[in-house]
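Heads up, one of the protein chains got dropped from this complex, but the rest are sitting where they should.
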Amino acid sequence: MKKLLPIIVIVLMLAIITIIFISMAKEDQPITIVKGNMEMKALPIKLNHTNDTQCAMLIKTDHNTAQLAAPDGRTWFFDDPGCMVLWIESKTFRKEAKLWVHTIDTEQWIDARKARFGITDRSEMGYGFGARGRDFNNTIDYEEMRLRMLRGENLTDPKIRKKLLGI
Amino acid sequence: MSEILLSNQVIVYLLSESILFGLLLIAFIITLEILIKWDFGSYSEQQFRLERRAYLVMTILLFVFVVKFLLLIYFVFAIDSLSLLVPGAMCAAGVISANDYGMLLLLLKLLILFFLLLWMAINRYDLQAKNYPLFRIKSWLFVSIFLVIAIETGVDFAYFGHIDTLEPVNCCSTLYGQLEGANPLPFGLNTMILLILFYLLYVAVMASALSSQRVSFMVALLLFVFIAYYSVVYFFGTYIYELPTHNCPFCMLQKEYYYVGYLVWGALFVGTYLGLISSVMEIGLKVERNRERMVALALLSIFVLLCTGFVAIYYLRNGVFL
Amino acid sequence: MRNSPFFHFLTLEFFKERKKHMGVIAISLVILFLLSSVLFISSSIRYSLEQTLDQEPDFVVQRIQGGERVSVPTEWMDRLLEIHGISSVTARVYGRYFFKSKEKSFLIVGVDFMDEQSHKALRTIMDEVDLREFLKGDNMLVGGGVSHYLKSHFYPKGYTFLTPKGAFKKVHLFKVLPRESNLIANDMIIVPIELAQEIFGMNEEEVSDITFNVPNDDEWANVEDKISSFHYDLRVITKNDIKKAYENLYNYKGGIFLILFLITIVTFVLILYQRYSMVYSSERRHIGLLRALGWSINDVLKLKFFETMMVVIVAYILGVGLAYLYVFVLGAPLLREIFLGGANLHNVITLVPVLNFGILSSIFLIYAVPFVSAVLIPVWKIAVTDPKEAML
Partner (left out) sequence: MIKPFYVAGSLLLLIIFSIGVHYISGDRMGITDRVNAVASMTRMSSPSFSVAYYEPRVGGTKIGGVEKAVNIAYPEMMPLDRMDFVYEK
C-alpha cells in the first residue's frame, strides 16, 4: 500500500490535468469583448453568442443593438442603446470612443452621436429609445437621449410611461 | 453613508479593527528596532532588552490572531445584517458588492488569517528550538503581515464609508446566477466534470498527504480549494438551499440554513490553511509538521462529507436529484 | 485540568488577590450594564416591530399633493381589484386628532369589523368582547395612553369629537386595549370605519389610503411598477421601505449612543492601563520569585493572560446578567424613556426578551478588545521581570 500511494498520486494528478486541458480546449464562452478593432468600425454581432456587458443578456437580434469601440481597439456590444449609455458613463475613454447603433428604420450601423432616437420604440431592455437613421416626428438626438437615460426618464419609469403611452 | 456608519455592528467592528491596528503599530516599531539591532551572539544589556521586547511582539500577535479570527466571523455577520439597509441586497453577497472595496476586503481578510496562522506555526517551532533559528524569517513575515493589515484597515474604512444606501445593488442571484448563455465555471467545466474533479482532487490530496509527497500535496490542495469553491457555489449549495437555481456563497450563512455556511467554509478554509502551512514549513524549513497535516486532512474530510451529505440526504428524502 | 498545578495556582492567586480585581470588575460592570441595557431595549423594540411587519400589508397606495398625503377616492380600489395576483385590497382610514390646542394627539384608526382578518384579530386581543354590542352605538377601543389621558382630563366614559364640519360627535369608550399592545396601540383609538370618516370629515367615497397584498414575492417589482403608472399623484410604499425605516431608526438611536459611548471606552482604557501598571509594579517581587523558581516568561504570560480573561468573563456575565434583569424583568425604568420620547402621551411598553448572537457578540467585542489591549503592555512588562528582582 505504501509503495502504491505515490503511483496513485501521479496517476491522479495526470488524470486531473488531462481533464482540465480537455475541457479548456472545448471551452465555448459567449463573446463579451472583441480586441484589435483599431479602425473603430462597426463589427457584425455574432447573434446568440454575444453578451451585453451592461445587463449580461444574450444578444439574439440585430434590431436596435449598439456597440462601442474604444481607441485601443477593444469593442463591446449592447442589446439596447440605453445599456451603452449607462455603461460608458463611468469610462475614461467616453469622449474618444466610437459609438455605433443599429437603426430600426434603415437597418444599418450608424454613428450613435449622429443618430435620432424615438422615445416609445420597442427596445430590448424596455427603455424605449429606438435608433433611427432618418429624422422622424418626435425623435430626439443622442445628447438628449443620453441625459434622459442617465436621469432615468425613460419608459421604465411608470409615470413617464403613462405620460408617453397612456398606460 | 451615515446610516451605515451608525449601524451598531459596524461601529463595533471598526473600533476593534482600529484598536488592533494600534497594537500592531507598536509591535511593528519594536520589530523594526529588533531587526536592526538584533545580534544573537551578543550578551549586552541591549540584546536582553530586545529579547524581552520580542515577547511583547509575540503576545500582541497572539492576541491579534485570536481577535482577527473572531472578527472575520463577526464581519460576515455584520455584512449580512446590513442587507436590510442596502436596497436590493438579500444577503451578504449584495452588500459585499455594494462597492469595489468589498471583495478586496474579504480576500485580504482571508489572506491575513492565513499569514497569521503561518506566523503562529513558525513561532511555535521557533520557541521550541530554544536558539531562535527562525527569528529573522518570523520578523520579516510580521513586517509584511503588518503592511497587509495596514492596507486592510484602510480598506475597512473605505468600504463602510462608501456604501450607498440609496443606490440599489445586485442580489446574489444576479451576481452568481448564470450569465445568459455563459458558463460561470473556470476552464470551461460543466457540473459533471467539476464534481469528478472535486472528488479526484480530494483523493489526490489524501493520497499525497499520506505518502508525504509535499509538492504534489501543495499543488493538489491549491487546486482543490479552487475547485471546491466553485463546487459549493454551483452544485452543493443548491442542495443546501434545496433550490436548483440558487447559487450563492453567502446565503448559507443565514439563519434559514442553520448557519451551516460557517461550518462549510470554516472547515474548507481552515483545513486548507493548515495543510498549506504544514507543506510550506516542510518544504521551506525542512521541519516535520505531521500534526497540522492530520488536522487539515480531518477538516477537509469533514468538508467533503458535509457537502456529500447534503446531496445524499436530499436524494434519500426526495428520491431525485435536483 | 482539574489537578493541573498551574490552574490550582492560578485560581489560588486569583482569590488571594481578589481585592486587586474588585475595582476593575466594578467599573467594568457599570460600563457593561449601561451598554447592554441600551442595546437590549433597542433590539427588543426592534424585534417586536419586525414581528408586526409580517401583519403589515405588502403595499400601501397613497395620494400625494404638495408632498402631503391626501384622501384617496374609493374608485381607485376598483382599479386595483382588477389586477391579477393582488389579494386583500383594503381601505384604511386614519389620522391624528388633536386634543385641544396642539398639545397632545391621538391616532384614530377606522377598522372594518366585518372583515375576516380584523374580526379574528379582535378575538386575539380581547376574549370577551361583544362585537354586536360594540357596533350598536358609537363606541371606541382605546390604547392605554389614551385611556389614561382621557381619565385624567375628566372624560372617563367617552369623548366628544369635534368634526371639521363643526358637529359634535360623542363616542363612548368601550374598552381599553391590553397593556401588552402598547408598543403600537398606546395613542390609538380604534373605531368602526364609518365613524372614523365622520370624525375626519371625509365623505363615504374617501379613504386615507389603500393597502393590498401580493402573495408572490417575485411579482412585487412588477406590481409596483404597474400601479405607479395609474395616476400621476399616486405613490406606492412597499413593506421593504418600512422595514428600512425601522432599521434606520434603531441604528440612529443605538448608534448615536454607541458613538458617545466610545468616549467612555477610551477613558476606561486609560484607567485600566494606569491601574494595571500600578498593580503590577507592586507585584514585581512576586513574579521575580516565580521566575527564580523556574517559570519561563511564557508561563508568566499565560498566568497573567488567564487572570485577565477571568476578569473579563466574570465582568461580562455579571454585567449582561444585571442588564437582563433590569431590562426584561424590571422593564427598564427610566432608560426606556430615551427610546419612547416624551412629547405626547406617556407610554409604558412591555419589552419582549430578545437575546441574539449579534448583540451579545457586539457587547463582548466592544468591551473585551479594548480591555485586553489596555492590559497587554502592563502584563508583558511584569512578565519579563528578572529573577533577580526576588532578591531585592
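Just so it is clear, A, B and C label the chains in written order, and each chain counts residues from 1 on its own.
Methods note: a residue touches a chain if its C-beta (ideal position, glycine included) is under 8 Å from a C-beta of that chain, and two chains touch if they have at least 3 such contacts.
From a predicted model like this one, the values you see are computed outputs, not experimental measurements.
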> So which of C:T52, C:S87 or C:S296 would be touching the chain we can't see?
Replying inline: C:T52
> Looking at C:L81, C:M114, C:L135 or C:A245, which makes contact with the chain not pictured?
Replying inline: C:A245
> Taking the full complex into account, what residues of subunit C touch the chain not shown?
Replying inline: 1-2, 7-8, 10-12, 14-15, 45, 48-49, 51-57, 60, 64, 67-69, 90, 92, 94, 96, 98, 102, 105, 107, 109, 111, 117-118, 120-122, 124-125, 143, 145, 177-178, 180-188, 190, 211, 235, 237, 241-242, 245-246, 249, 252-253, 256, 313-314, 317-318, 321, 324, 328-329, 339-347, 350, 352-353, 355
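In the analysis below, only the chains that are shown with their structure count from here on.
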>> Taking each chain's centre as the mean of its C-alpha atoms, which one ends up farthest from the centre of subunit A?
In response: C
>> Measuring centre to centre with CA averages, how many angstrom lie between subunit A and subunit C?
In response: 47
> For subunit A, what residues touch not just one other chain but two or more?
Replying inline: none
> What does subunit A use to touch subunit B in their complex?
Replying inline: 2, 5-6, 8-10, 12-13, 15-16, 19-20, 23-24, 26-30, 32, 48-49, 51, 56-58
> Given the complex with subunit A, which residues does subunit B contribute to the contact?
Replying inline: 174, 179-183, 187-190, 193, 196-197, 200-201, 203-204, 207-208, 210-211, 213, 216, 219-220, 223
>> Which residues of subunit A touch subunit C once you look at their complex with the stated criterion?
In response: 156, 158-159, 161-163, 167
